[in-house]
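The other protein chains are all here in position, but one chain of the complex has been omitted.
Up next, chain A:
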Amino acid sequence: MSGAGDREAVFPTRQSLGVMKAKLKGAETGHSLLKRKSEALTKRFREITRRIDEAKRKMGRVMQIASLSLAEVTYAVGGNIGYQIQESAKSARFRIRARQENVSGVLLPAFEAYLTEGNNDFAMTGLGKGGQQVQRCRETYARAVEALVELASLQTAFVILDEVIKVVNRRVNAIEHVIIPRTENTIKYINSELDELDREEFYRLKKVASKKQRDTAATDAEVKSKKDRLAALEEETGSNGPADLLAAEEDEDVIF
């Protein structure tokens, strides 16, 4: 029977059949839309993965150069200048701005780094010796931080996209494997129920018709037998009752 599969609890009526058919159509449209979204996101996701790989490699290189330049500073200045640097830095020179990027309806944060102009808090550090190295080290680290910012925005996008893709895929699968089969089942069930009803109806009608026929036949037979009886009676009366003038048998011709 069609009700074996999972189906929705509806009364098998023509109206709910219409509702179900609309639902199925909606589910199919939704499925194809979500499928496309998921594909778009996956495409983006792959791209981001590739860029993360690149950014990480770049970061490795840049950080290596940066830490070597820090070693250079230590060498040139001949001591630890960390404290001076920390204390003389007043406001951030390297800042980031957060933007939002829309990928198929998913808002991805993107960080954008920029340098504030004319902000050189420790330009004088290492004035006596090693100033050049300090400045260069700062530039190198600015580049390193840039790479980090890029990586950070990619990583955030990666996490968010991952989540969204999972949700979308879950929906696609839910629609594909649960909602559509269930709706189809329901439709099938409703159809079969309706057919059943139809058949019953038909049978009933046939039954009624045949009954009617039989009744008619009976009535006919009765009428006929009544008539027959009447005719027989008539015959009886004609032979020994008053003669019918009109219905007389041939009169003998009168000859004058």
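As a working rule, a residue touches a chain if its C-beta (ideal position, glycine included) is under 8 Å from a C-beta of that chain, and two chains touch if they have at least 3 such contacts; residues count from 1.
FYI, contacts and distances are computed from a predicted model.
Enquirer: Pick, from "V-type proton ATPase subunit", "RNA helicase", "AP complex subunit sigma" or "TBC domain-containing protein kinase-like protein", the protein name that UniProt gives for the chain of this complex that is not shown.
Expert: "V-type proton ATPase subunit"
Enquirer: Could you tell which one of A:Thr74, A:Ser104, A:Thr156 or A:Asn169 touches the chain left off the display?
Expert: Of all options in A:Thr74, A:Ser104, A:Thr156 or A:Asn169, contact with the hidden chain holds for A:Thr74.
Enquirer: Identify the residue among A:Thr13, A:Gln64, A:Thr116 or A:Gln213 that touches the chain left out of the display.
Expert: A:Gln64
Enquirer: Kindly note down the residues of chain A that lie in touch with the hidden chain.
Expert: 64, 67-69, 71-72, 74-76, 78-80, 83-84, 87-88, 120, 123-133, 136
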